[in-house]
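Below you'll find the structure, written out as structure tokens, and then a few comments.
Missing here: one protein chain of the complex. Every other protein chain is in place.
For subunit A:
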Amino acid sequence: MPNISREEVAHLARLARLAVTEAELDKFAGQLDVILQSVARVGEVAADDIPPTSHAVPLRNVFRADEIRPGLTQEQVLAGAPSVEDGRFRVPRILGEQA
């Protein structure tokens, strides 16, 4: 039976870059537990001979020809960026945030 701990919720929140308060950890642990239990029920019904479904449509091998198609201009690409420098997206420094 699923039983998700506060620590696991905290870890998931960190991976998803979400700031979660102590109170929320308890709350989300409870809620996520309900979801996991519901999902676990499906596993009880599905026998070994029923493979898990990842796609609802029975399509295979949908491929595209290797032909160039027009994309966006640099101006369009950067139009929604909060910060831009030298034609590039400017973001806070990458490493060190987890240190």
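Note that a residue touches a chain if its C-beta (ideal position, glycine included) is under 8 Å from a C-beta of that chain, and two chains touch if they have at least 3 such contacts; residues count from 1.
The rule we apply is simple: contacts and distances are computed from a predicted model.
The protein name that UniProt records for the chain not on display, among "Xanthine dehydrogenase family protein molybdopterin-binding subunit", "Biotin-dependent carboxyltransferase family protein", "Aspartyl/glutamyl-tRNA(Asn/Gln) amidotransferase subunit B" or "Putative two-component membrane permease complex subunit SMU_747c", is "Aspartyl/glutamyl-tRNA(Asn/Gln) amidotransferase subunit B". When the omitted chain is restored, the residue from A:6, A:27 or A:90 that touches it is A:90.
Those residues of subunit A that touch the chain absent from the view are 15-17, 54-55, 57, 59-74, 77-78, 85-95, 98.
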